[in-house]
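Excluded from the complex is one protein chain; the other protein chains are retained at their positions.
Each chain carries a letter (A and B) given by its place in the written order, and its residues are counted from 1.
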Amino acid sequence: MALTSVYADEGFVFGYSAPGLGDEGQMNIQKGFEIGCRDLGIKCITTNAQMNAEKQLRDIETLIARGVDAICAVPYDSKAIGQAVKAAMEAGIPFFTIDRGVLEGKVVITVMADNYDAAAQAGMALVRLLQGKYHGLAKGKILEIMGNPAQDVAQLRHQGFIDVVSQYPDIEVISKPGYWNTDEGYKIVLDVLTANPDIDAIYFHADLYIPGIIEAIKAVKGTFKKVGEEGHIFIVGIDGNPMALDYIRKGFIDGDMIQPLREYGKFIVPYIKAYLEKGKEALPKPGLIVKEGSPYFPAVVVDTPHGLVVKMKTYYVDKHNVDDPTLWGNIPLEKEKLETTK
Amino acid sequence: MNEKVVEMVKINKKFGEVVALKDVDFTVYRNEIVALVGDNGAGKSTLIKILSGAFPPDSGKIFFEGKEIFFKHPSDAIKLGIRTVHQKMEEILALNQTVVSNLFMGEEKTKKIFFFKFLDKKSMLRESERVLARLRINIPSLHQLVGGLSGGQRQALAIAKAIRHRVKVLILDEPTSALGVRESREVLKLIRHLKNSEDISIVVISHDLEEVFDIADRIVVLRKGQNAGERYTRDTTKDEIIKMIIGAEVM
Partner (left out) sequence: MEQVTEELSDTDVKLKRRKRIIWIIERFIWIVVGVFIIFGIIFVPGFKNWLNFRNILLHSSILGVLAIGESLCLLTGNFDLSIGSILAFAGILGALIAKWKIPSLITIIIMLFIGLGAGFLNGILIRKIKLNAFVATLITMLAWRGTAMGIVGGRTIWDLPEGLRLLGSGTIKGFPIQILIMLSLFVFFHIALTQTKFGRHIYIVGDNEVAAYNSGINTDKVIIIVFTISGTLSAFAGLLMIGRLNAASPTYGSDILFDAMSAAIIGGISLHGGIGNLLMALGGVILLSIISNMLNLYGVSPYWATTVRALLLLIAVLLDTIKRRLVRYE
């Protein structure tokens, strides 16, 4: 039974289910989707699950009841979201996800960052930096500060990195889990750097670790050597938030992999519209999507049992391109009122 | 010896429609042990609560050492030297605290060192030893936690806690009801010793006539909120008292 849109005469209405809007990452992802809708004259209704899987299910039920034409969600719990996917399907409303995938149910398209690729690029960046330090030799000791090893984001960001770096037998990697906790990261650097004063580089899974890393280096070494100074420890990671960009500018960290947070929404909205208008033939085909001039492409398209997955590239930013205005960390979040339903 | 310490005259107390006490007289003489007996609901605890200042009577007078007094709060009674030891040990003693700590609960002694007040543990220990010796209570170590004491020792401790200060009238509410035979004996011995060695009057509320006849000098009976009789222990028998409690006419 397909519900007809209440706004059939005025154009499409898309529902957006955020897992939480308490961090700038999610806020930027939501903004990207909203802007994507705005650009095509589509109305967007946003819900906020406030970091609760149960609430997200209810939010989506609300969106279904309001008769939206399509639902796009960032799943709080990739498994629990399966129920919502089912409910939407039964109501005839196509379901999409961005930033994270689903582990249960089948959605039309998932657009997310290629965490594995991001990690691989970070690995390459560090290899290059180490070669620079050791006169062309790829050698050194790297400390990896992981996220929560039980989550697939952390696993991908670990695997991509290791697969690249392990090709160089003279590079040693020490990996420790920080559980996405800044203070834990601080303690890891404190302990490992004290026991291994010869650490050349640090690779972190998320920007939240940065303050702890810098302060711990200061605590162990007594001072902090910036980029270019003798004794500087290379620091590279993933995310791209304003704080990280600031630290790159100031020469504290070397580089950051920028996630295309705003791009997910901008990319997927036209495809949602096309799918509603033309059906399956409008969907991207498995393979590569190329977009000239965009650092987030080519994106890889894969068909999986949980739907079509589009993995966008991440973009390495260092002091040379840190002021690129298209980086999400450089775009201030406008404090507009979003139309949200409770 | 026939000096009146406490005299309660024509005490009346009603709780709503229920008459708890009607024209009750109760006297406590100097240095005696008087037992207050009666069946459940006879009014014993109400009378005692009025005497210890928990609430005032509806009418009647209370004299202490000849002067009329009006209690507004239990602390008024305590100030005059009237102290009650409640029935329930669980409401008096902290089992994971030492004997000394319990004896001084709420009234810890302190000494000043450089503007700060610290616990004066030595002084409290010495005084505790004195009190226990005074009562001839045998507890080997005062640093022992009260939880490790027997029921009899705990009851003795509760009494010691009350008489650590100068007490003129000590009210004991069912002091041996929770104790076994041997422990009851110890506590009764303590009570007798207390009366003999100090200038103190003791009121004992009890259901146990054995124990009443064991230590009391005088017995006062209440029935259904009224005076039902009064005898010197040596002048009466258990049967007579029982008859007064349950209400058969006695000459």
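By definition in this document, a residue touches a chain if its C-beta (ideal position, glycine included) is under 8 Å from a C-beta of that chain, and two chains touch if they have at least 3 such contacts.
Treat the numbers as computed from the prediction; the structure is a model and nothing was measured.
Listed by label, the shown chains that the missing chain touches in the whole complex are A, B.
Screening A:40, A:53, A:162 or A:219 for touch with the missing chain picks out A:219.
Contact with the chain that does not appear here is found for just one residue of B:101, B:184 or B:227, B:101. For chain B, the residues touching the chain absent from view are 86, 90-97, 101, 105-108, 110, 116-119, 140-141, 145, 147-148.
Those residues of chain A that touch the chain absent from the view are 21-27, 149-150, 176-177, 179, 181-183, 186-188, 190-192, 194-196, 208, 211-212, 214-215, 218-220, 241-243, 246-247, 333.
In this text, only the chains that are shown with their structure count from here on.
Chain A and chain B have Cα centroids lying 76 Å from one another.
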